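Complex shown without one protein chain; remaining protein chains in place.
Labels for the chains are A, B and C, by order of writing; each one numbers its residues from 1.
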Amino acid sequence: MINFWIWIGVALTLATWSYLWKDSPAFRWAETTYIAAAVGHSFIVGLYTLRDRYYPIMHGKPLLIIPAILGYFYLFILWRRGRWVASYPIAIGMGVGLATQMSGTIASDFIGQTLGLISEGGRIIGATPVTAFTNALTIVMTLCSLSYFIFTVKPRGVYGIVYKLGQYCLMAALGAMAGNYILGTGLSITLATIRRITFGLQGYG
Amino acid sequence: MKEEVSEITWSKLLELRPEWLWLITLILIIAPMIFPIHAPFRINESTLRVYEFVENLPEGSVVVSGGAGNYAFMYETSAAFIAFLNQIKNRDIKLIIFPLHPDSLMFEPWAIRVAGFDKVKEYGKDWVILNYIPGGSYITLPAFMQDIKGLCRTDLYGTPLDELPIFNNVDNYEDIDLWVDCGANSMWSLVRYVAPYHVPIIGFVHSAYYPMFQPFKAAGLVYEFTNGIRGGAEYEKLVGYTPWNLGTITMDAYNLYSIYVLILVILANIGTQILKKGGCV
Amino acid sequence: MFIKGRVVDFVVMVVLFVATWISIYLAHRGKTREIRSIPSLTAVTEGVKRAAEMGRPVFMSAGFGGVGSATTMAGFAMLDVVASECARLEVPLRTTFASSETLGAAEMIVAEAFRREGRPDLYQPGKQVIYFSGEQYAWVAGIGGLMARERPACAVYMGTFFSEALYFGECGARVGALQIGGTTAQLALPLLAMTMDYLMIGEEIYAVAATITKDPVQMGSVTAQDIGKIILYAISVIGVILMLAGSDIVVKLMNT
Partner (left out) sequence: MSKVLYRDIMPYLLFIICFIPTLFSYYFNIPLLSKLTYELRGWSTLIGVTAMFLGLCNIIIYNYRTIKERKAGWQFGVYTIVLVFSWIIAGLYFGGLASPAYQQMYIYIKAQCWSAQIGLLTFFFVSAAFRTFRAKNLQALVLLIFAFIPFIGLAPWGEQIWPGWPAFSSWILDNVAMAGSRAIVIAASVGLVVMITRIVLRYEKGGLVRG
């Protein structure tokens, strides 16, 4: 029995990788299988979650009936004249989500990162030459990069030089992140995919 | 004339269809599986600390494997996790699996099978898998730390926890000696809701998250992390052979793959410079 | 009344809010500053025109984020622009979203854009906006197949992306699409930098509509963004100088 499943896995893997040669019915089979499986799985998880979420309606929290109904308003999108009804659930999702994101972003990104930048200034005087240089470099590079994002000032004169430097700093940062990423996740997963098949064929897993 | 020919060759090379590059890549990936090179690599300080911590756990300790969010099937971290299972499998260490995401219900039993853990250990006595409890980790984790039986009531297969011998001496955070997390995105909630109870945490995390999580270690909230698949390979080397052995294979492939990419980029740059001189680009 | 440590947060929020309001108000009265050109932004309209000439569809994605994410909102603003252009030039539009919530909002945006351009007949639910499940890589696989089969002439990516940015970039490059990408996600930016023809880095995606539409609201809010950054610049420089002088008053102040 276990081998039957393994062979399905082998077929799906080969079909997916056939995309590298060209788009073929085999890839389309793997693609639609994956999409259907993902939709089915998330639907099952969703059903179980809904069961747990609907439970309090009958047990002490009758107000939850409002979002329970509002959720189904999404389906009005499919009806041309009643499409506007769907903006009610969207409004709730947007309101809660955007407010959470706004307060969180100000705290962590605006205040937190600025504080990080400033506190690096405290590690220059009295530190070892290497640390002092590192921190000074980081501060200068951050400020230069930041100037790239000012839109309403024409890059001329001294500001023009800072702006140009900022571009190079951003390129260096993006390059370093890309280089760090190339040897990251992808390769180990490709290997694991093959490994799991060979492993399964040996009778494990 | 000769220069023109070389320019044509170079421009052909630069326009090479990616399919050929991908074919060579596939060969380079499969080759080390068949002919393992076992290229040398050094063992990082953090992996060594993880290994020694687990090695020094007293007999009869209780380990909780909690976390493993929806990234659980990212195999980058599972090499280290399986090596960890191999390390504890021949010792009297109890394992409680507490999934924080529905997908880890699929991952953890699989990892247990691959490590051969279930063949050595007895279910219910030495290890147990609990059910996934919806509601978000900000509710379930504090409840779990306070009262395990009160939160979970049954295991994954519906057996009441009181009937399982493993829970005779395990009630709350005081009985947990180590918390391991295979995955990445659950670390934020672990730091917030598990670390305050002074339970040591070890994380098998992605290399992308490894630098991001260093502040947690510095603050003493987490004991140690392993760094992605590289950490997995180092762990495997420390534990010895594991049946899965993904990390070691990956290190070989890393060598070939990185040299290959380096050669490609050097070729591409030589070509670009030659064509630039010829005025083609 | 204030939660400890969140006073400055609140002040920052209020300052940015008021700055935005005032600059939009001033922009309505004609008081705007000129915006430096961002080449990637004009490329969008060029791309749609190119698709119309080649008779191939336009692909647009606003990423993996949910409906409560501002990056997705920036993507929606872009979707509005792209959908109107497509409706005007009768170019087929394909757009996909990874969450069913954003899918709903996207359907509404596309429907309204088509209605506004006088082509409500071209819009049908499930035709322009396609759902390939909420799982990240199933969605990506669907897009990979869609790209290979429909061969879009122009592909626009704006919103939250992760490692799939590379996947899209390579699929698009293979079918010869003009690719324009922008995101604020740190994970996806280097990958977009590797594969896109035009790249919008971070904040540029919030200024996108300004240079395309030139309407006072957008121009005013770009001014407000700059005011915010100049304040921040000033705080940082003063803070660092004071730090060098041995005083951490700015850090203490910001922690209140």
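Everything that follows uses one rule, which is that a contact is a pair of C-beta atoms (placed from the backbone, for glycine too) under 8 Å apart; a residue touches a chain by one contact, two chains touch by 3 or more.
Predicted model only: the values in this text are computed from it and were never measured.
In the full assembly, the chain not pictured is in contact with A, B, C, by the touch criterion defined above. For the chain left out of this panel, the touching residue among C:V129, C:A153 or C:M243 is C:V129. Mapped onto chain C, contacts with the missing chain fall at residues 1-3, 6, 9-10, 13, 16-17, 20-21, 24, 66-68, 70-71, 73-74, 76-77, 80, 99-105, 107-109, 111-112, 124-127, 129-135, 137-138, 140-141, 144, 149, 163, 166-167, 169-170, 173, 184, 186, 189, 191, 193-195, 201-203, 205-207, 217, 221, 224-225, 228-229, 232. Listed for chain A, the residues touching the missing chain in the whole complex are 5-6, 8-9, 12-13, 16-17, 19-20, 25, 28-30, 32-50, 53, 63-64, 66-68, 70-72, 74-75, 77-78, 83-84, 86-106, 109-110, 113-114, 116-117, 134, 137-139, 141-143, 145-146, 148-149, 166-180, 182-183, 185-187, 189-190, 192-193, 196. Of the residues in chain B, those that touch the hidden partner chain are 14, 16, 18, 21-22, 25-26, 29, 39-42, 73-75, 102, 105-106, 109-110, 131-132, 156-157, 207, 211, 230, 251, 254-255, 257-262, 264-265, 268-269, 272-273, 276, 281.
The definition used in the following text is that only the chains that are shown with their structure count from here on.
Here the chain at the heart of the structure, going by C-alpha means, is A.
Work out the mean CA point of chain B and of chain C, and you get 33 Å between them.
Averaged C-alpha coordinates put the centre of chain A at 19 Å from the centre of chain B.
Multi-chain contact residues of chain C (touching two or more other chains): 187.
Shared contact sites, meaning residues of chain A that touch two or more other chains, fall at 22, 181, 185.
Taken together, the chain C residues at the contact with chain A in this complex read 6, 8-9, 12-13, 33-36, 38, 66-70, 73, 100-101, 104-105, 107-108, 111, 125, 132-135, 137-138, 141-142, 144-145, 148-149, 163, 186-187, 189-191, 193-194, 201-204, 207, 222-223, 225-226, 229-230, 232-233, 235-237, 239-241, 243-244, 246, 248, 250-251, 254-255. Contact residues of chain A toward chain C in the complex are 16, 19, 22-23, 27-28, 30-31, 34-35, 37-39, 41-42, 74, 77-78, 83, 86-87, 89-90, 93-98, 100-103, 105-107, 110-111, 114-115, 117-122, 124-125, 139, 142-143, 146-155, 170-171, 174-175, 177-178, 181, 185-186. Contact residues on chain A toward chain B in their complex (touch as defined above): 17, 20-22, 45, 48-49, 52-53, 180-185, 187-192, 194-195, 198-199, 204-205.
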